[in-house]
Every structure is written in C-alpha cells, then in structure tokens.
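First the structure, in the form of structure tokens, and then the observations on it.
With one protein chain held back, the other chains of the complex are shown just where they sit.
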Amino acid sequence: MTESDFVALWRAFYDKVTAKRDELNQLDAAIGDGDHGTNLARGLGRVVEELKPSGSLRASCRMVGMRLLSTVGGASGALWGSALVSASTVLPDEAQMNHETALAALSRGIDQMRARGKAEVGDKTMMDVWIPAVTALESGAPVGDVAAQAMSSAEATRPLQARRGRAAYLGSRSIGHVDPGSLSTALWWEALAEVVDS
Amino acid sequence: MTESDFVALWRAFYDKVTAKRDELNQLDAAIGDGDHGTNLARGLGRVVEELKPSGSLRASCRMVGMRLLSTVGGASGALWGSALVSASTVLPDEAQMNHETALAALSRGIDQMRARGKAEVGDKTMMDVWIPAVTALESGAPVGDVAAQAMSSAEATRPLQARRGRAAYLGSRSIGHVDPGSLSTALWWEALAEVVDS
Amino acid sequence: MKKVVNRVEDVVDEALDGMALAFPAYVRRIPNTNVLARAVPKKGGRVGLVSGGGSGHEPAHGGYVGYGMLDAAVAGEVFTSPTPDQVLEGIRAANHGAGVLLIVKNYTGDVMNFDIARELAEAEGIEVASVTVDDDVAVQDSLYTTGRRGIAGTIYVHKIAGALAERGASLAEVKAVAESVISRVRSMGFALTPCTVPANGTPTFTLEENELEMGIGIHGEPGIQRESVRQADELAESMLDRLSSDLDLNSPARLAAMINGMGGTPMLELAILARKVAHWSQDKGHDLRRIWMGEYMTSLEMQGASLTLLSLDDRLQELLDAPSDTPALRQGVAHD
Partner (left out) sequence: MKKVVNRVEDVVDEALDGMALAFPAYVRRIPNTNVLARAVPKKGGRVGLVSGGGSGHEPAHGGYVGYGMLDAAVAGEVFTSPTPDQVLEGIRAANHGAGVLLIVKNYTGDVMNFDIARELAEAEGIEVASVTVDDDVAVQDSLYTTGRRGIAGTIYVHKIAGALAERGASLAEVKAVAESVISRVRSMGFALTPCTVPANGTPTFTLEENELEMGIGIHGEPGIQRESVRQADELAESMLDRLSSDLDLNSPARLAAMINGMGGTPMLELAILARKVAHWSQDKGHDLRRIWMGEYMTSLEMQGASLTLLSLDDRLQELLDAPSDTPALRQGVAHD
C-alpha cells in the first residue's frame, strides 16, 4: 500500500460515512445516544482536510489517529484514535509498506481496541466486525471478500444483546438493531477494498 | 326576594357555571389565562356547600362574598367578593327584602366593582354586562328581559379591544373573542331570572 | 397532558408542602394557608417583605423567602392571584413591628387581591405599603388601560428591597428603593412552546413548528404577536434593543441583566442568550456588571425565555450584590 492509497482510503471512508451519517445516527438512537454518525463525520471531515502525503506512513497514520482522538469524542473516538496511534508505531517512516506490515499494524490496532474497550466478539460492538475481518485477511482472504464479510458481520449484530458500550444499558431492548459502530467499521473495510482494488 | 330565593340563586348560578366551566376557560384562554371557569366553579362550589338559610340576608350575602373572596382568586374573585361584601351592608338582617333594597344592594355592588377595577362600559370586562343590566332593572325592566339583554351585552364584547384586565395585554389581538367574565355575569342574571320567575 | 402530579386539585397544596420539606432551614408553611414564611424570622423592628401571585412560576415566590429577600410568599392556584385572606396571613407573618412592603406584579387580579388584603391588615393596625412592578415592555403603557405587566424583573425588586430591609431601613425607605428599581427595570419574553395548566389539561395556545410567541406574560397567555423562529442572537438583539430604548439607554450605562428560562428551556440555551447579552452590552459600550442566568420566574414547562435589564447606580449595585440566602438565590458565601 502506498501513501496515496492511504490518503484515498480515508477520503473514501469519509464519503461513505457522510452518505450514511443519518442512518448511523438512527441506529445509534435506537440503542445508544444517536450521535455515532455525527461524531465520525465530524472527525473524518477534519482528517481529510488535513491529510496530505507526508512521505511517511507512520506519520500519516499517527496524524489520523491523533485527529480522530481530538475530534470524534465518545467511545468510537477513543477506540479509533488510540488504535491508529498504536498501529502507526509499526508502520515504516516511508511512503510505502508491504502486506505483512499492513497486517501487523491492523493487528496492533485491534489489540489496542480490545485493551481499551474490553469487548469480545459477540458483545455487539465494532469488535464483532474488526476481529473476524482481520483474521480473514491474515488467513489470506482477498480484501473484497473481507469487506463483504465485514458487512455481514455488522448485519449479524442485529439479534445480539449488547454487553459493552452504551447499548448494554438497554439489556434485552438492544436486541433487534444493528450496532452502529459495526456498520461504520464495515464501511471502512468497503473503502479499503475500493482503494486496494483500483 | 326571600332568603330561600337567595340560596336558590347561588345554586342555579353554580350549576350554570359548572356546565359552562370549559367554555369559560376556553374564552379565557383565548384572551387571558384560561382559568376563569375553574376559578368561579371552585368558589361557587364552596358557596353552595355552605350556604344555608340563616335568617339574615345581610349575613348570607356577606358570607357568599367572603367565601368567594377566599376561594376564587384572580380578578373575578376580588371583584365578585368585594362587591357582595359591600352589597351586604345595605341588606336587612332579615330573611326577606323588597325590590328597592335589592336594587340598592346591586348598585352598591357595582360601585364597589367600579372602584376596585376602574373599568367602564366598553373596556371589555364584566362591567359591560353589569352596568347596563342594573340600569335596565332600575328603570323597571322585568328580570327576564334584563337577563336576555345581559346575554347580548356579553356577546357584544366580542368585537371590542380590551382596556382592562388581563386581556388588555393582548392589544388588538383581544378583538374577536367574547369576554369570559361578561359571559359568567350574564349566567348570573339568567340564574336570577329563573329563581325570581319561578 | 403529562405531568409529575397526583390529583390536579392538590398540585399547589402538595408543592407548597414539598418546598417546606425540601428547604426546612429556609421556609415553613404557615398551617392551613398557602403562605411560605421564613423558618427563622427576621430580627424585630425590621420591615417585612411580602410577595406572591399565582403558582406555576416557581421558584417565584417561595424560593425567594429567606435572608436578604422576602419574609413571606403567598401562592394562589396555578396562574391565579392569591386571595386576600391568604395575603393577609403573609402580611401578619412578615410583620415584625416596622411595617410590611407588598411587592405586587401588575395584574388586575393580583393588584386587587393585595389591595383588599392591605385594607384588612391596616384595619388590624399593621402598617402596609405596596409597590407594583410593571417591567414588561411588550405591553403598551397607558393611563386608560391596565398598564404593563410585572414579570421577571420583580426578582430584582425582591433582592434589592430585601437587602435594604435587612439593614433596618424604614418602610418608606424600603418602598422608595423598590420604586427606584421598578423605574429602572425592563423585561421582555418569548415562548417557543405553550404550557398546560394542570387543572385544564390542554395547552393555552398552539404554535407551528416555525412559530414563536413574542411578548408573552408568565401565565401561558398568548403574546403580543406571533413571529417566525429566528436565531438566538437575532432574537436577543431585537429584545435588547427594545428594552434599551424603553430605558432610554442612549449613552453607555451600568447594567445588570437577567436571562430567565420559562421552565422548559435548558441552561445550554440560556447560556447562548447570555453570551449575546454580554456581547451586545460590549458593542453598545455598556458596563454590564452582573448577569443572572437561570430560572427565576417561570411559566410551568413552557420553553422560552425572558430578558431583563436593570440600570444600576452605586446604591442599587451595592444592594444587588449584598448577601442573600434563600432556597433559589444564594450569594455571599464566605470562604478563603
């Protein structure tokens, strides 16, 4: 992956989140506090404004993480932000990286999310999408397939009862709604697949 | 008029106000604060509970005035209450009175209202009903006619702009609505006519 | 209608009990009355202050009973003036031998009921004076009408006259300072939503999604005109301009301002108004010494707000800043 792919990835993600901003808010209103789309769109807007190729994937990834940390807020801001800052530490100080490095960075990122959020698969959070997606990529699945699978994982949160995050307060009333953070994570994988395929 | 007529008058007035409670509130909501029916019904309820022939019209009338003063509240409570207390001073300490005494009491009552409220005919208050009604009675009109005229006087407040009372704050927006205190006053005259005719 | 109440007939009675139970160090309810009086009466020989009006304006007026403000507050039914016998009870409780000042909001019903009570109290030998607050610039003032309404500016009268009374000033002096406040205070309010009197069950008016009522009183009555909803800053500016022209603030003045929520407006929004009030004062060169922001004089659950300006002089400012210790208004906490 090149740095310009990296830039394109965040631009594509921003476009997708903006397009689905209201849907994400509505999903969050059903089982949370209705701000997930607004939060992510606000933060990603700042990211795409500032993100320019810098010659260093490490620096760019760290910048995205710091910017999301300081603009998104809420659970998703802390998770996305700290995961990216963590992931950046294994990225090269160059404009290019290979597949292994990318995998290592992803794995570092989800470790950080797990440590912060203490959620596992089945808790009805974005981890329900992140963990199987990274596992599939590690076992060699093409990004396009992983993205499709991510979307099904997000949809598969619908029947679950939330155990982490704000939706957990609803108890059994959280059943029957897709987790907003899972959907936005699936959008990130779609964005990645588009950028890598093209 | 006998004391039992007097008791019957307040009972009949109470029944009429209770039946029109919501209408009086709605008229008051349009140009005031929506409580005129509730206020009068509350006070008259207490009056009819307590009013028993006492052998003295003066005492009975004073009792009704004091009770309205302490239970109605608002502009109408002060006006009705102090008018009746004033009127009672010219009534005999007996169970019966003649037409002249009744006229003197009415005239004393509206003087008191005028002194307290400073309203004149045309200001869109209950004085628009009281003043012409007492004048008509003084000039010999039968009570039934006076009651009918009172109802037209109430209706005639509709096109006026209020200059006294809460409705005055609305300026020209008070135009087009019947004054609630005028309607309840007309109901009193109807009650009187019924009691005197029967 | 959704309200946190038991029987609608008991709302005022239970709320008065609730005030007394919640603030026993400040107020007690005089048994069998609708009067909240100070739990610890004022020193003998000092002028007592009584105010009151319909219920539904909480914390007015029971919330202002205490050191530095009122001695007794008399409550009527929701939005209905209290009756003279109740006001008389309040006057008796507030009388410590130096006379009693009645602070009345200018509504026909309030004025007449307080007048009757005053006559009754005078007949008992209590010296009583009264002032009528008419701060609402929305209403046309004229000798031939009821005149202007009294709204949130009334609380400045409680505060300043109360501070002076606490110092042992005479009834005439306390009355004079109250009148000075009245001559220098102006208010105006608007509603985004109506409110519902518990006993009625239906809102007093209805508004479309893009409408507001401008120039409302505090009884859920319609305002002087219906306008379309505007941004907070524009709304505040037009009201401030009206207040200041009515106060003849042509040159820079020393001011206090009150941003008063009508009951259902969150403090988040009141703060946005406060910001504009401060900026407007700055732009006009005024010296805005004090802002009070919160709920001082409400209309049940109505969403909306009123703005009040008080033109200060040295004396009024000093009395405004004097300590007060009441359920709803406390200032002057001593600490290092």
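Letters are used for the chains, namely A, B and C, taken in the order the chains are written, and counting of residues starts over at 1 for each.
The rule we apply is simple: contacts are C-beta pairs under 8 Å (C-beta built on N, C-alpha and C of every residue); 3 or more make two chains touch, one makes a residue touch a chain.
Bear in mind that the values here come from a model prediction, so they are computed numbers and not experimental data.
**Q** Under the definition given at the start, what are the shown partners of the omitted chain?
**A** Hidden chain, whole complex, touched shown chains: A, C.
**Q** Identify the residue among C:Gly63, C:Gly109, C:Gly147 or C:Pro222 that touches the chain left out of the display.
**A** Result: among the candidates, C:Gly63 touches the missing chain.
**Q** Would you mind spotting which of C:Thr33, C:Ser81, C:Asn113 or C:Ser324 touches the chain that isn't drawn?
**A** Of all options in C:Thr33, C:Ser81, C:Asn113 or C:Ser324, contact with the hidden chain holds for C:Ser324.
**Q** Among C:Ala39, C:Ala129, C:Ala176 or C:Ile291, exactly one should touch the missing chain; which is it?
**A** C:Ile291
**Q** Under the stated touch rule, tell me which residues of chain C contact the chain that is not displayed.
**A** Chain C touches the chain not shown through residues 2-7, 11, 14-19, 21-23, 43, 55-56, 58-59, 63, 67-68, 78, 192-193, 209, 212, 229, 231-233, 235, 259, 263-275, 278-279, 291, 293, 295, 298, 300-301, 303-305, 323-325, 330-336.
**Q** To test your reading of the contact rule: which positions on chain A touch the chain that is missing from view?
**A** These residues touch the chain not displayed: 25, 29-35, 38-39, 42, 69-79, 81-82, 116-117, 163-166, 168-171, 173.
The rule is short, and it goes like this: only the chains that are shown with their structure count from here on.
**Q** From chain C, which chain is the farthest off, judged by mean CA positions?
**A** A
**Q** Could you put a whole-Å number on the gap between the CA centroids of chain A and chain C?
**A** Between these chains, centre-to-centre, one finds 53 Å.
**Q** Can you compute the centre-to-centre distance for chain A and chain B, using the mean CA position of each chain? Integer Å is fine.
**A** About 74 Å separates the centre of chain A from that of chain B.
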